[in-house]
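Remarks on the structure that follows.
One chain of protein is taken out of this complex; the other chains stay put.
Letters A, B, C and D mark the chains as written, and numbering starts fresh at 1 in each.
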Amino acid sequence: MTDVLVAVALLLVAAAATAAVVNRDPARQAFVLSFLGLSLALLFTYVQAPDVALSQLAVGSALTPLMILLTVRKVTRGSAGGPARTAGPGRRPDRGTARDRRPRRGERR
Amino acid sequence: MSVLPYLVAGWIFLVGLYGLVTSRDLIHAVGCLAVTQSSTYVLLLAVGYRRGGTAPVFADAPAGARVVDPVVQALTLTDIVVGATVTALLLALVVQLRKRHGTVDPDRLSELRG
Amino acid sequence: MRTSDGWLAAALVPLVLLAPVLWRVATGRPRDRLIALNLAQLLAALALLLASQGFARSSYLDLALLLAVLAPAGTLVFARFVGGVPAAPFVRRIACAAVPATVLPLCAAGGVSRQSVKLLVIGALLVAGSVVTSSGTQESAEADVADPAGGGTGPGAAGGGAEGGVPGD
Amino acid sequence: MSAFPAASALPLVVAVPLLGAAVLAVAGRRLPRVAADAVAVAFAGTAAAGALLAAAGWARGAGGAGGARGSAYAVQWLGGWRPGRGGGTGIAFVGDPLSLGLAALVSLLVIAVLAYSWRYFEEPPLPPGSPGTAGAAGRSGAFPALVLLFQASMSGFCLTGDLFDAFVFFELMGVVAYALTGLRVEEPRPVHGALAFGVVNSLGGYALLLGIGLLYARTGELGLAQLGRRLDHGGGPDALVLAAFVLVTAGLLVKAAAVPFHFWLPDAHAVAPTPVCLLLSGVMVELGAYGAFRVYWTVFAGSGGVPPEAATRTFLTVGVLTALLGAVMCWRQRHLKRLLAFSTVAHGGLFAVGAGVLSADGTAGTALYVLAHAGVKAALFACTGILLDRYASVDEHRLYGRARELPLVGGMFLLGGLALCGLPPFGTSLGKAIAEEAAGRQLPWLTGVFVLVSALTGGAVLRAGLRVFAGVGPRPRATAAETAGTERTHTGARNRDRGTDRHRERDPDRGRDGVDGGAERTPGDEVPETGGPLRRIPATMLLVPAALLAAALAVGLVPQLAAAAGRAGRLFAAHGPYAAAVLDGRAAHGSSPPAVGWTGTGAALGLASTALGAGLALLAVRGPLPEALDRVLGPLRRLQSGHIGDYVAWTTAGLALLAALAAPGTVLGR
Partner (left out) sequence: MTRRGRLRLFLLAALVLAAGYAVACLDLPPFGGDRHPYGDRAVHAALARRTANAVASVNFDQRAMDTLGEETILFAAVLGAVVLLRRTAGEARTEPEPARVSAGVRRLGLALLPVALLVGLYVVAHGNVTPGGGFQGGVVVATALHLLYVAADYRALERIRPVSRYELGDAAGEFAYTMTGVCTALAGPAFLANVLPLGTFRALASAGTVVLLNAAVGMEVACGVVVLLATFLDQAVEIADAPGGPRSADGAPEEEPT
């Protein structure tokens, strides 16, 4: 029975990791990373590593998302998403390339 | 089942690398780095698992209980701390990078051509 | 330690339910993602509770306790950046239904002991957290950002737009 | 404890700087700058004394008292967890001559750095009236504290005899180095370089950890000695051992900046504060190679590990590639810090070749080479730092003839160039001679690689020195490519100036410099680290490079050092004796150490490479390279794109390359 749990948790972790990578916008990625931490904690519990699961929960559920989101806020503040724009192409290539052509002071090309 | 955990670890590692290679946003890249590192957690704990074993914590288990490997768990704990701190430091660098370069898109950062 | 497959099989239920939740977390609009994450934390806590019983390790209850305490914190963190906790009657209903449905049998199985007290505390925390964090209160995501430029953008742009809060995508 | 000096001092070498860092992190803010520096020097000096004491204890032969009495390895089981039957559960610190010597080198170099930045190095400025966090940043303790942490991490990495403990120190080294590299956040490039550095090195660390996991799965051990033993009992190598070897070696080679893992190094060195460059180039990069070979010899050199021919094939190929690419790129540079950085890459390649022939004398020669190279390269960086702080530029062309007024610095810079070429009797020459002789016995043409690479790197330094300090040759003209580069980076230069207004006030002509500094896409305009250009050079800034050069000279002249290197090489390049000493406390009974010293051919080759380097330099100052050559080298330069995605892709490719190199003879064709 434990093996089944471990297998399901493993697949969940793999799926969450993939989803975290293909979510190009960091703010959206933060949600998935949080979920990844959660599924990792479950996996650790099923392989009988409660200590590790605890620290994964402690780090993954609030600490890392808070840091990432604070960074996103700092980076996107003022200019309505300069980086949100650079993150844009990741999920909407059409608009992103259009923006890349727009000349902006303080940047190359 | 006997190799699934190891393969999953490898998959996570490669997927994280893929995200880093194709990333258009450094914050996203740092996130991908964290994903890459989680592969090491999975591998280490999978290596230390013992079928039918329980956690090596004898607070509520008889001292003779069949337990899994505590060493890899200690290693993974250290690993998680390393991951969190490195993430924090890199994010700090990204914040300053954004201030100085006006972008966090690696394709636009070409200051360091050799 | 001998494990009891019945409880572990029960633990499989919330675990499997996490898969569709992941889909929502990965593809939904920010508010949906937040709701889904909220739900995921709830399910994970239930899975942990059942696993603790299934592995016959009362010390595993600490995991669920920690998650029950930290989950609202995480949700509120995200809520700060999508401009408030969205209303999610669905999550609330699940919390009110599933948490007692899990905790009470566990208490019954454990008998009256410190564990059952801990279980009840965890259950109460879970319900309270889920109920409040799914009770759709709108707050300004920009309130704590004293940024002259940011003022003009409002939650829509910096709170939602930057964080991907693009309603129609 | 009777055995105190030798073995028990080992952990203290790591602990003392940590205490110093903790003290400085708190007290630094309240102390005046001088006091903070004094405290830092005191702690670093104590650790250095400990390392030297342990080394001396080893030299007296009492080294093993902590673990194996009479053995040449000083073994200290932390927490007193001596191994009973089985491998024990503790971590061992193992001091053999090489690791002790490297630890001592680290500590001494740290002292040199602290002296070099004595009271001059501009601390992160304290914003007026800023509370808590921001105020904490401005304190004068942060820089020395980080340097002390750096020292502790590097010493620990040298001394530990446990693979996972090495990973921990590897990561600590990295974290401190990223912070130190990005220290000057007012400028755009340091943060970028530090980020590339951080991402690539973290990946290296994770690869290393995956390798550790695989090894643990196979052997169920973590100590180097235990790992080696279990592998040998396990029978011949298989795909698992190969994968572990590839992952672990790759992780350590990332730190060693071997091709194609090297991209982070020039980016980091070009932008890191000069005192930090002294440490990065002087010893941290070399530690990567040390780790790779330490792990190979202790873990993989046995019957159950990677066969020697496969290992030497891997190390030699990577080393030669690294050396050649580094040398060519070094020759191409005009940004002095990047030039020196690429010469570090090239010499790292030579080290990999010298130790990669897997012989005792090759290792001994490489050890001497590393020792002397640290002195020379640190001295060169120190001189460059003086230029930077005096002229707010490190661009070879823009500084043309401007530094005539600094004959002393110029003399030291050119001397360093000659030493880099391998001019006897510098230690670089001795080490190079021994290493290339050992390599030549394996493959004759490797000698040519040594000569060519040291000539190119040294020649590049000489060329720059002649132009900057003596104004030899015509004033360099911008080539077509460079003017194009200027065009491209025009806005970039403006962007760059923004962060640094307060410096521009002090230095009115930086605006212009900033603009035409765009040439070569590595603009030469820099911000002085002293806060405003230097009018008078402090004595310390002159003393440090002088002392470092003298030390490099001494390495070549003191025969005891060469003899010690010989014994060090034998003890380092040993598989069984190491495990015996660490686990069983048996004395190491190895073959007699190789005779290491000056030979006629070695000196002749040194003179030859020096002459070649000087000739190339004189040829180069006459005029720029022919366009054709430029076109050939163009693509090489474009690889150094500064794009993190590129670097990660190359790192992945490097992993695949190592696998392809090590597979034949290990799993294929057996």
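The criterion applied here is as follows: a residue touches a chain if its C-beta (ideal position, glycine included) is under 8 Å from a C-beta of that chain, and two chains touch if they have at least 3 such contacts.
Just so we're clear, the structure is a prediction, and the values are computed from it rather than from any experiment.
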Q | Contact list for the unshown chain, restricted to visible chains | A | A, B, C, D
Q. Which listed residue (D:A40, D:A112 or D:V175) would be found touching the missing chain in the intact complex?
A. D:V175
Q) Residue-wise, where is subunit D in contact with the chain that is not depicted? A) 8, 11-12, 15-16, 18-19, 21-23, 25-26, 29, 76-81, 86-91, 124-125, 127, 130-138, 142, 145-146, 149, 152-153, 156, 160, 162, 164-165, 168-169, 171-172, 175-176, 178-180, 182-183, 185-186, 191, 214, 216-218, 220-222, 238-240, 242-244, 246, 495, 498-499, 501-502, 639, 641, 643, 645-646, 648-650, 652-653, 655-656, 659-660, 663, 667
Q.
Take the complete complex as the reference. Which residues in subunit A touch the chain that isn't displayed?
A. 3, 50-51, 53-55, 58-59, 62-63, 66-67, 70-71, 73-74, 77-82, 84, 102, 104-107
**Q.** Missing-chain contacts mapped onto subunit B
**A.** 1-7, 10, 14, 17-18, 21-22, 46-52, 55-60, 63, 67-75, 77-78, 81-82, 85-86, 88-89, 91-93, 95-96, 98-103, 107
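Just so we're on the same page, only the chains that are shown with their structure count from here on.
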**Q.** Inter-centroid spacing, subunit D versus subunit B (mean Cα positions, whole Å)
**A.** 27
Q) Once you find the CA centre of subunit A and the CA centre of subunit C, what distance in Å lies between them? A) 18
Q) Mind pulling the subunit A residues that touch 2 or more other chains? A) 2, 22-23, 25, 30, 48, 50, 72, 83, 106-109
(Q) Going by the contact rule already set, what residues in subunit B reach two or more other chains? (A) 23, 30, 39, 48, 54-55, 57, 94, 101-102, 110
Q) Of all residues in subunit D, which touch subunit B in the complex? A) 164, 168, 171, 174-175, 178-179, 182, 185, 187-189, 191-196, 198-199, 202-203, 205-206, 209-210, 212-214, 216-217, 222, 266-267, 270-271, 329, 333, 338, 492, 495-496, 498-499, 521-522, 637-645, 648-649, 652
Q | Of subunit B, residues touching subunit D in the complex | A | 9, 13, 17, 20-23, 26, 29-30, 33, 36-37, 39-40, 43-44, 47-48, 71-72, 75, 78-79, 82, 85-86, 89-90, 93-94, 96-97, 99-102, 106-107, 109-114
Q: State the interface residues of subunit C toward subunit A in the complex, per the touch definition above.
A: 3, 5, 8-9, 11-12, 15-16, 18-19, 21-22, 25-26, 30, 33-34, 36-37, 40-41, 44, 47-48, 51, 54-55, 57, 59-60, 62-63, 66-67, 70-71, 73-74, 77-78, 80-81, 145, 147, 149-150, 153, 157-158, 161-164
